[in-house]
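Got a structure here, written out as structure tokens. Questions coming.
Excluded from the complex is one protein chain; the other protein chains are retained at their positions.
Note that the chains take the letters A, B and C in the order they are written out, and that residue 1 is the start of every chain.
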Amino acid sequence: MDINVRIAGEAGQGIETAGEVLAQALADAGLYVFAAKSYMSRIRGGLNWYDIRISDQALFSGKENSDILLSLTAEGIKTLQGKAGSQAVVIADKATAENSSGCNCLDISGTAKTAGGSKIMANMVAAGVVFGMLPYDIEALSQQIRQAFDSKGEEMVKKNLKCAESGAELTKGLSDKLLFPQSGGADSFLCSGTEAVGMGALSAGVKFASAYPMTPATGVITYLAKHAREYGIVVEQAEDEIAAVNMVCGATFAGACALTATSGGGFALMAEGLSLSGMMELPVFIVLSQRPGPATGLPTRTAQQDLRFAVHGGHGEFPRAIFAPGTPEEAFKLTRKALATAHTFQSPAILMMDQFLADYVTNTAPLNTAYRPIDKQITTSPGEDYRRYKITENGVSPRAVPGGDALVKADSDEHDAEGHITENLSIRIEQHDKRMRKEKGIIEDSIAPMRYGPQDAQELIINWGSSYGPCREAVDTLNERGHGIAMLHFAQVWPLKTEEIKKAIQGDAPSWPELTCVEGNSTAQFAGLLKEQGIIDSRKPLLKYNGMPFTGIEIAEAIESD
Amino acid sequence: MDINVRIAGEAGQGIETAGEVLAQALADAGLYVFAAKSYMSRIRGGLNWYDIRISDQALFSGKENSDILLSLTAEGIKTLQGKAGSQAVVIADKATAENSSGCNCLDISGTAKTAGGSKIMANMVAAGVVFGMLPYDIEALSQQIRQAFDSKGEEMVKKNLKCAESGAELTKGLSDKLLFPQSGGADSFLCSGTEAVGMGALSAGVKFASAYPMTPATGVITYLAKHAREYGIVVEQAEDEIAAVNMVCGATFAGACALTATSGGGFALMAEGLSLSGMMELPVFIVLSQRPGPATGLPTRTAQQDLRFAVHGGHGEFPRAIFAPGTPEEAFKLTRKALATAHTFQSPAILMMDQFLADYVTNTAPLNTAYRPIDKQITTSPGEDYRRYKITENGVSPRAVPGGDALVKADSDEHDAEGHITENLSIRIEQHDKRMRKEKGIIEDSIAPMRYGPQDAQELIINWGSSYGPCREAVDTLNERGHGIAMLHFAQVWPLKTEEIKKAIQGDAPSWPELTCVEGNSTAQFAGLLKEQGIIDSRKPLLKYNGMPFTGIEIAEAIESD
Amino acid sequence: MSQQETAWCPGCGNFSILNTFEEAVKKAGIDRRNLVLVSGIGQAAKFPHYTEANLFNGLHGRALPAATGIKIANHTLNVVITSGDGDMYGEGGNHLLHAMRRNIGVKAFVHNNQVYGLTKGQASPTSEWGFHTKLQPEGVINAPMNPLAMGIIHDISLVARAYVGDREHLREMMVEFLSHEGGFALLDILQPCVSFNKLNTYQWYSERVQPIGSDHDPCDRQAALELAGQWEDTIPTGIIYRSEREPFESLLPALKEAPDGLCEKS
Partner (left out) sequence: MSQQETAWCPGCGNFSILNTFEEAVKKAGIDRRNLVLVSGIGQAAKFPHYTEANLFNGLHGRALPAATGIKIANHTLNVVITSGDGDMYGEGGNHLLHAMRRNIGVKAFVHNNQVYGLTKGQASPTSEWGFHTKLQPEGVINAPMNPLAMGIIHDISLVARAYVGDREHLREMMVEFLSHEGGFALLDILQPCVSFNKLNTYQWYSERVQPIGSDHDPCDRQAALELAGQWEDTIPTGIIYRSEREPFESLLPALKEAPDGLCEKS
């Protein structure tokens, strides 16, 4: 039992604020919420919308169609009415859409003027309209509004409350035909992937972050800046992404736990620095938040198009670990895990997310944000004849940092065990092999794919990263409809434990299951990787690359109609 | 019948000049020559050497061991004497290596002082010593020396000639035990990969080149600069590689045929620009000359480590063509082909070479350097309603350039057919699909791998790029020893004609042949690509990544001892 | 004007730049088929889409190298950059520096709103000391850069500043720049961002902006440097510096021999 509410309008009309207030109010009322924004690359105008899917059970995906659509602009009705279900309640602002058929025209901006004194508050009227249609105690909304406008003064709080209340009063009888989920039971904490990564990084002991703003990665660095005082960290906006990654190289060399965050274009500029971190064996951590490319592409949309670039990017050969969380909760855990991996193996780690995971919020069990720094594994007793790149069996050498007793030397050229530049070709081989040996450890330490669904399923969805939720919903839907289908979620996409993964794919199925690889790109990148690794042989890719996230429904339908 | 001559010394001692003069003199005498330099990343000191392998048959590879070793420094004897065959003649300069055992000490620098007035001319004495040991008419050497020093004046020519003559006189009886190939028949034109690419580019109509110096790619751009007047082209040293590739994007947009050249680190910095050329559909041509990484690595050595980076580099998805010539002659042809491909499909093309192919010289049939510009396929009649990114069946849209009747619009964002920024997601799909459709054409137009050796061989070497020569020598050697082995040389490594390649691998062999993939990297990158494409299933990789090129002998031995 | 709907906020200074540009193009009698507008990424960088000209809307920060490539490939084109301060002075800083060394014949209109607009309000290289943003919650601690002074010390052809609030003056500058035939010409345009820069507002600029007096000699480098250093109480607008240095293109032998550019259509 779920219902999807969509509020639409121009950038600058406060759609996002209204949506956030509503989503949190609903979560406070104990409902399961899955709220995602869809926005354009502009500051004012255009068409943005905010979806809030509400349920009495945990949600993992958005929905393409809405059950309630409210738009503050004519454009919103025009574009989105087609995606409102036949039973849906469609609400337009009288001021903009007088004669739209199938629409309920409410005087939203008029009410904003009357109740709040300005039509800028139409967003809170809209929030009230929506909440008024729902069968939950409106006090939850009032409380959220109070919090949201607290910093703007009592006067503003009152006006916005008045707007919401007046909005709620406009809705009599409008939603009588709709069925609503019952409230109660859900975690009231709503969390986005962005916040989760930020919290993970702060709790893990990140002390320095340098980045250049780039959608959809900017949020991570903004989150860190917001909490910089509290956690005693430095956040610096770099002049470009090259500076950002090289600053992080410098900072990790000096011994700080550090990160940078960017999207595809910025990651491209970091490729040389990534290679440097491989050569110098620095625990560099890069958050790569994807959006559709090539080039500038669609800056505010979502994609999973940079996997192969992350795996093969940077010149030369060196080990790296790549994680791809499926939910905010997992994003929190994997941020910590990625940092730990980077430090354990003195190798770069990349966390791949995308606009979808970065921005959507859903009920999440409280995260342990307490300061629990990962073990940086810095040696405090380097000893007399310390050598930074000592040859070891597992490839990991004792790591000291400058300022202590030993001199620490790191070189981007091929180097000897001490860290000095060398052109000795046997030393080259020794050091190269040493570096590459670390990959074995990374593999052993890697996260096995997570199965959801029956162990003996003969149909299997393979997913990586943010499409976890939609796939999971599809599995549930399909199994309810009589399929025997499971999914395997890859939260770590590189390097891969080949044999274990083969076993995990087979599960208890009598024969090799039929595979569908769900990916947000047009070339089935992960499937290609699995094929190259000898893990799978054939598969049906299910691909999407128009910039929108998958939904559970569309995956289920695609598999069913296959 | 071949013999390998090695001259060694410090950087700054003129080893390269001596080697070049000798190699050309030998080619002029009608001998087949394969000459390669091995040098360190420094300007003076260290140990460099120059190998000249001489034969009465075409040569395709160097040799690890030398039959004649001459070193101007003690270090050269120390390091290289172990790689001189047991029958080899080893010659040291008396001044540096009085008591080395197994060495013939000649007074090379002393002779330089006497004959030339300065020990700086020891290199020409050395050239004379070497040539004096060979059974060819010394006039060939004299002529080369005259040419080489012509610009420095008659006085210098005379001194250097005197040095060479005096050198030749020191050699009485030294080489009596050696057998030498007969002269006659070989093309006297010696060509390196670097020169070949330069000639290919100039003949094909490249009018603008922008690059940032980086070994081993600098030579290409220097070559173009040298001939800039003659061909009326502009060569600009950019402030960095990002500028270089973006200048080339701008220049191709404006309608010039243009290129840039770099090595792995610079290519990393170009990854974003590469993605731009994919998005804007610009015929950008990048020469990627590899050296060992990661990071700065071994700047003056060779490698084939950036294949996967070239295939998957740049964010987002777009077609590209990647070529990998095996000889200077092929480098010439493929430079033209790559430029033609880039223009036909309005997509980036990459030519991958490496220090080995960039630097070695060998007898080459004269290249047709006449100005024969490729067809840039620019429309001169765009028409009234011109749209730069018109949807077409094969994905290729009519290309106009600014300054004509139509306005030309190019955008790094997703764009509509006219070239204007769009956030319309259906247009996104249309344009993305249009771009990706071009890959089909690139595949159809691609170069099939070239087979060398028997059609029905049950053993097959797979190679790409510069290792062609060494593999070819290995095939000959092994077949002489009774093997039935062939090789498949991939001069185009992306995209791949899957089915045709499978057929080519099988050839007329009764069953799927046993494959050895020879690659200058540590992770069998091309083999992985073939596996991912479903072309091969298993293979024995034969890998080398110490910075030195393969030799035919070592490949033959590795396969034989397998 | 173009059919494209603008993506700017109501009240944004970019509109004045656009409208003034249209006037200036007419006044200067520019043939649009010969005009190439180059930009990077940002709000300002969307500019080329909103007028009629050839356009190259490239990567963030890379307008200058693209423009340089275009100008070298076909030096008969009138190549004009319209982009933001973050684009030209931040991500593109190295290109700015070296374009100045080249004195390449490209005109750059920098929409300087002292903030990153498109990415929602981070500090830009010209943001004031202490400017607060979500990413700089403690306020900016980096000194604002001085692109005009950089242009002067590297002796580029033309260095000027304008303000969108004084459209007549802005038009005058644009006409001069669009008609300019020498080397690199940098016009820094003060452009209020009503959404993210609540410090450098129309009012703030209006109180400070002052056209340079007629007694200033733009060929006097010291005087120009002094003017370029002024910001606190008065912000001078107008031609600050002018040099006779030859443009890059005119020093290239290949272009002398190819008066129509390097782009023969084959």
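In this text, a contact is a pair of C-beta atoms (placed from the backbone, for glycine too) under 8 Å apart; a residue touches a chain by one contact, two chains touch by 3 or more.
Since the model is a prediction, treat every value here as computed from it, not as a measurement.
The hidden chain makes contact, of the residues A:Ala74, A:Cys105, A:Ala228 or A:Ile553, with A:Ala228.
Only one of the listed residues, A:Asp411, A:Glu459 or A:Glu554, touches the absent chain: A:Asp411. Summary of contacts with the chain left out: across C:Ala149, C:Ile212, C:Ile239 or C:Cys263, the touching residue is C:Ala149. Set against the missing chain, the residues B:Ala225, B:Ile391, B:Ile429 or B:Met450 yield one that touches it, B:Ala225. By the touch criterion stated above, the residues of chain A touching the omitted chain are 205, 207-208, 210, 228-229, 232-234, 236, 238-240, 242-244, 246-256, 258, 272-273, 276, 280, 373-376, 378, 380, 401-413, 419-421.
Although one chain is not displayed, chain C still touches it through residues 90-94, 97-98, 100-103, 125, 138, 141-146, 149-150, 153-155, 221-222, 225-226, 228-229, 245, 248, 251-253. Within chain B, the residues in touch with the undisplayed chain are 12, 40-46, 212-215, 218, 221-222, 225-226, 228-229, 235, 237, 239-240, 265, 295-296, 299.
One rule holds for everything that comes next: only the chains that are shown with their structure count from here on.
If you average the CA atoms of chain A and of chain C, the two centres end up 37 Å from each other.
Per-chain Cα centroids separate chain B from chain C by 42 Å. Within chain C, residues 41, 59 each touch two or more of the remaining chains. Contact with two or more other chains is made by residues 242, 272, 276, 280, 411-413 of chain B.
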